[in-house]
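With one protein chain withheld, the remaining protein chains of the complex are depicted in position.
For chain A:
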Amino acid sequence: MAEHYITSKELISTLKISSQELITIEQFFDAIPDDEWELLEGKDYRVVAGNGLREYTTPGAYTLARYLDATQKQGFWEVIKEWFSHRKREVRRAFVRKKILDNCSSLVKRNDIFFVSRSDVVAIFGTKPSYLKKMSEIAQRAEQPLLKGQDYDEFIDEGGLHYSLAGIDKLSQVLKTSLTKKNRREWCTDVGEVIRPQVKDIVDQIIKRDKGIQKAICKVKRDNDNTCQVTGKKPDKVNNFKIAAHHLYSRNSYPHLADVDKNLITLTCEVHEQFHQYMGGYGKPCTIDDFIKFVEQYYPSSNQVVICLNDQKRVLGNPEPVNQRKPHVLYLPVSRVL
């Protein structure tokens, strides 16, 4: 785990001292080198601003708390120790949450239950497939064992065995009692405790993102007066047709651009379908260059659109497509989690 720093602001609030008191203590520590009270830059703290503002490492903050206990606030140490242990747990949980976020792309909801693939569960626990198998077998022997359909299931269309969040929780209980190393035990316990709130937050974010895409689509249609940018056609009461919002950089390959207005163009459904047929189907990835070529080839008179598209291309930069085999969980289609 990377070193986590505690800001001065957070520290004064926890140690219940004023900012001036902290500055005085820091000056005291720096004044006499090689005495009992020592704070080392790089080890105990780092300077984050030109005015000497510091951020403390856990050992550095411990030293300050010990000093306060010894010199000013008797019995303060026990209270502060509890805070440090709580904070340490919070920091560890933040890392566990990050691990879940980065290894949850298989997340899928079936029968109102969220499932994650075996390989993702292996990564989240930071273990090996063979060890997870062993733990699953131990969990099978529990009074309330892993139940098919509730705690795990086999999804052929999703590539095999998946564990539900309840199943992950049960595995975490087994790992908690089986592991011998304290840090590993703590990690696996935390997985069981944070997996549900973390998945809830992830799902909320996926839903929020989808709403953002719908909002961008509505905005582009409204801004373009519900008119096809290639043909200039607009539906009316006699000639009624639907206008589609096309993602210039395809939604699946460039999910980070899916809710960007500049990545959208309004087209008649006819033109939209024609373009995707030209590309080889709706599932095929496409870029703004593909669309420019298409317009130049099939609608050569729509020169103004080509100029606009080149301008949009400039704004969008040169985006890299994501790995479609394992997209980030936040880019999952909302249909997977509803």
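Basically, a contact is a pair of C-beta atoms (placed from the backbone, for glycine too) under 8 Å apart; a residue touches a chain by one contact, two chains touch by 3 or more; residues count from 1.
Convention: contacts and distances are computed from a predicted model.
**Student:** The chain that is not shown, which UniProt protein name from "Cytochrome-c oxidase, cbb3-type subunit II", "ABC transporter ATP-binding protein", "DnaJ domain-containing protein" or "NADH-quinone oxidoreductase subunit L" does it carry?
**Tutor:** "DnaJ domain-containing protein"
**Student:** Who touches the missing chain here, A:112, A:157 or A:225?
**Tutor:** That would be A:112, which touches the missing chain.
**Student:** Specify the residue from the set A:186, A:201 or A:290 that touches the hidden chain.
**Tutor:** Answer from the full complex: A:201 touches the omitted chain.
**Student:** Hey, which of A:100, A:165, A:179 or A:230 is the one touching the hidden chain?
**Tutor:** Going through A:100, A:165, A:179 or A:230 one by one, A:165 is the residue touching the chain not shown.
**Student:** Using the touch rule from the top, list residues of chain A that touch the missing partner.
**Tutor:** Touching the chain left out of view, chain A contributes residues 111-114, 132-133, 136-137, 140-150, 152, 161, 164-166, 169, 193, 196-197, 199-201.
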